[in-house]
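All protein chains of the complex are present and in place, except for one that has been dropped.
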Amino acid sequence: MTREDNWGRWGDADETGALNLVDPATTVAALGAVASGRVVSLAQPAGAAAGVPAHRNGSARYMDRDAGDYALGARSPNGFRFAEDTVTISTHSGTHVDALSHTWSGDQLYNGHSSANIRSTSGARRLGAEKLRSVVTRGILVDLVEDNGGPLAPSTPVGADALERAYATAGTEPQIGDAVLLRTGWWDPAKSPAEYFDLEPGLDIGAARWLADHDVAIVGADNYAVEQQPSPDGSTFPVHLHLIHKFGIPLIENLDLDELAATGRKVFVFVFAPIPLAGSTASPVTPLAIL
Amino acid sequence: MTREDNWGRWGDADETGALNLVDPATTVAALGAVASGRVVSLAQPAGAAAGVPAHRNGSARYMDRDAGDYALGARSPNGFRFAEDTVTISTHSGTHVDALSHTWSGDQLYNGHSSANIRSTSGARRLGAEKLRSVVTRGILVDLVEDNGGPLAPSTPVGADALERAYATAGTEPQIGDAVLLRTGWWDPAKSPAEYFDLEPGLDIGAARWLADHDVAIVGADNYAVEQQPSPDGSTFPVHLHLIHKFGIPLIENLDLDELAATGRKVFVFVFAPIPLAGSTASPVTPLAIL
Amino acid sequence: MTREDNWGRWGDADETGALNLVDPATTVAALGAVASGRVVSLAQPAGAAAGVPAHRNGSARYMDRDAGDYALGARSPNGFRFAEDTVTISTHSGTHVDALSHTWSGDQLYNGHSSANIRSTSGARRLGAEKLRSVVTRGILVDLVEDNGGPLAPSTPVGADALERAYATAGTEPQIGDAVLLRTGWWDPAKSPAEYFDLEPGLDIGAARWLADHDVAIVGADNYAVEQQPSPDGSTFPVHLHLIHKFGIPLIENLDLDELAATGRKVFVFVFAPIPLAGSTASPVTPLAIL
Partner (left out) sequence: MTREDNWGRWGDADETGALNLVDPATTVAALGAVASGRVVSLAQPAGAAAGVPAHRNGSARYMDRDAGDYALGARSPNGFRFAEDTVTISTHSGTHVDALSHTWSGDQLYNGHSSANIRSTSGARRLGAEKLRSVVTRGILVDLVEDNGGPLAPSTPVGADALERAYATAGTEPQIGDAVLLRTGWWDPAKSPAEYFDLEPGLDIGAARWLADHDVAIVGADNYAVEQQPSPDGSTFPVHLHLIHKFGIPLIENLDLDELAATGRKVFVFVFAPIPLAGSTASPVTPLAIL
């Protein structure tokens, strides 16, 4: 029998969502897949180097102290010199995870928390990025580029059949707590922001249902929205609503999956250690694959 | 024979430093210590929730869209609502890792890179936070609180003997590529910034030499400077200079080691996945211990 | 007969408020007071140099390019060099004017505009700082320091009698469109923010009524709140509500009135040219006195 959502499944106060599906036994089992010990980062360059869609504030890096200050005569007590900086980041830019406060419908967030908790003064008092639990679990690469013989065309929908095919190719079955990563080939630093953000290939609602029904813990992609853009007529970000709002499954966006894909590994250990940005609706993250 | 530094050890172009000491075999060996599969985050709350010393810019979280906008009548196409935010972070606040561009002496950074690479316009063109390699290695907890019967007193120096004692307590020997984490008991959200930042117990230069001589890959602590503050007369941040500048060993600061300490585990798998902030001198990070 | 408020007085769409009271004839009349032609700035240092109360975000200045870049070898095409910077400013810090969107009661802003216009996404779509009209009008210095023989004590209320006395001292009567500036002696860069912001001497509600009844266009002071702090029991910023919300009179805060006071001039030409920060609830401003 299929659940309609995960609300109440881990208690009324739960803010962890599907990350609850990863327990120590899941981690131990996942680690059984380690072979070479190679560690692959799945993050794109972050901060000012990351693109931002036009409707969001830009990111910036500001040097508060740098080598130029010393060249101009700043003191170096006992030879000590240092540099430091401040960054401004749109939390939904670069490789990031959407916190469970990111999207909802009506006046309730995931698990029935009141949306009144998301205010200018406080940020997200419920389901903020600091509530995302770090997990180590099994990762599955859904390599649609390989499957398709090249990057997906703009706005291509990815259905449940593609997910089933990927698991079959990987020679395994879906397991509770899996992290499922889609490689669409869409990410390309040379793309204009408008093209990159508005015409993405990605999951359709059927695929989202399939993922939720199989109790995956995390879904990610090498694009900006994970789901097909623009959304089909009569819907707006339906995959976000299904996965985040109904099932409490965080989405990881703007992954760099090329190095992982090049290894040929479809099953790996997935490490998820987001920055606990208090009250934020997303967090930068450097997910890892251990091979 | 003891090295004087790690310059040139991995080639003139190297920007990875002691993280080179962790290779896949190290990772595989480290993973052998996994027992329960429990994952412990070692990060403090980040962003606006993290304290910043008075000489640095403050951090902030700004809500770009929140539930209040919908309460005031913003459109919800097909029921879709979302919230997003922008953060400003002093990169050397909260749980962060110092990139190898953070500190130096004279006109050369670690490995002889010219300090002229650290500019206002470009940030750190060499040794920026995006050059820090993510690693999975063996972690060692040096629990000085346990050793001392309570938090260390202000400005207590921690010497090589304390490190040797910790390894003995852990029942193991130093290994190449270890991540060594010091729990001083200093971190306390109730402390004033001035007290917290200026009077820290921490490593002395002898301990720094011991760590470098044993080829550890990473050093971290539950305080702001890792090393004793204020610095002994005639020196200024000597541990920073020894570890970062000479040996390319990144320092992780402001760790939360309490939950880890409570488990009693002294040896564990340490996961290090810093955010690749392009050109920054530090990066937020959520280090993990896998038990 | 006394008005209860200025709502509707200049039409339902009005966003200018009491600044409407200054017309070209007022300006010409005011300019008649010019004697020496000396121009005195009434602004405190702005930006990162201005204090900010603890509940607001701090201000900062970031150098995007500076002389250090050239010292490190940046190109100087045809000898040309330049420096530039970015600033972050809490708009209610330093010498600033409160826009008419800053404060209200219930769900209506000044003149009945819906408060639903003040959103995270848009800022203030009504009564933002860009709607403040620049004016040149008559200024009156209410020198309470002179009157009192020294700076006012913490939390001293300033009543209508003090205003009447000041006009008498100045040898004139209130005129429609006056800018009335209070010198309390409270501002002092050496004061801690907590003391400065929480215990201010300033206007009481009777004085606010007197000012509105006399149709002044602008009220300012050399402190942070213009009005007595803390507010009397049973009220919260009653002067803000009376002047801004009911009468559309902008408040200028954190003025530097010492140089003006030293001239002995009580009547002068007052120039008000706020920065039209689109959608902001306040604006930095450098008011001038022409003597």
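For reference, chains read A, B and C in written order, and residue numbers begin at 1 within each chain.
As a convention for this text, contacts are C-beta pairs under 8 Å (C-beta built on N, C-alpha and C of every residue); 3 or more make two chains touch, one makes a residue touch a chain.
Just so it is clear, the structure is predicted and the values come from calculations on it, not from any experiment.
Enquirer: Missing chain touches which shown chains?
Expert: A, B, C
Enquirer: Which is it among C:Asp5, C:Asp85, C:Asp198 or C:Asp258 that touches the chain not included here?
Expert: C:Asp85
Enquirer: Specify the residue from the set A:Ser36, A:Asn78 or A:Thr121 that touches the hidden chain.
Expert: With A:Ser36, A:Asn78 or A:Thr121 as choices, the missing chain is touched by A:Thr121.
Enquirer: Touching residues of chain C against the unshown chain: what are they?
Expert: 23-28, 31, 34, 36-39, 41, 43-49, 56-57, 61, 63-64, 66-68, 70-71, 76-92, 101-107, 115-120, 123-124, 130, 133-136, 231, 234-238, 240-241, 271, 273-282, 284-288, 290
Enquirer: What chain A residues would touch the chain not displayed?
Expert: 57-58, 60, 62-66, 68-69, 72-74, 88, 115-116, 118-121
Enquirer: For chain B, which residues reach the chain that was dropped from this view?
Expert: Per the touch rule, chain B residues meeting the hidden chain are 60, 62-64, 66-69, 71-72, 86, 120.
The working rule: only the chains that are shown with their structure count from here on.
Enquirer: Distance from the CA centroid of chain B to that of chain C, rounded to the nearest Å?
Expert: Computed from C-alpha means, the inter-chain centre distance equals 45 Å.
Enquirer: Cα centroid separation between chain A and chain B, in whole Å?
Expert: Here chain A and chain B have centroids separated by 24 Å.
Enquirer: Spell out, as numbers or ranges, the residues of chain C touching 2 or more other chains.
Expert: Residues 60, 62-64, 66, 68-69, 72, 120 of chain C touch two or more partner chains.
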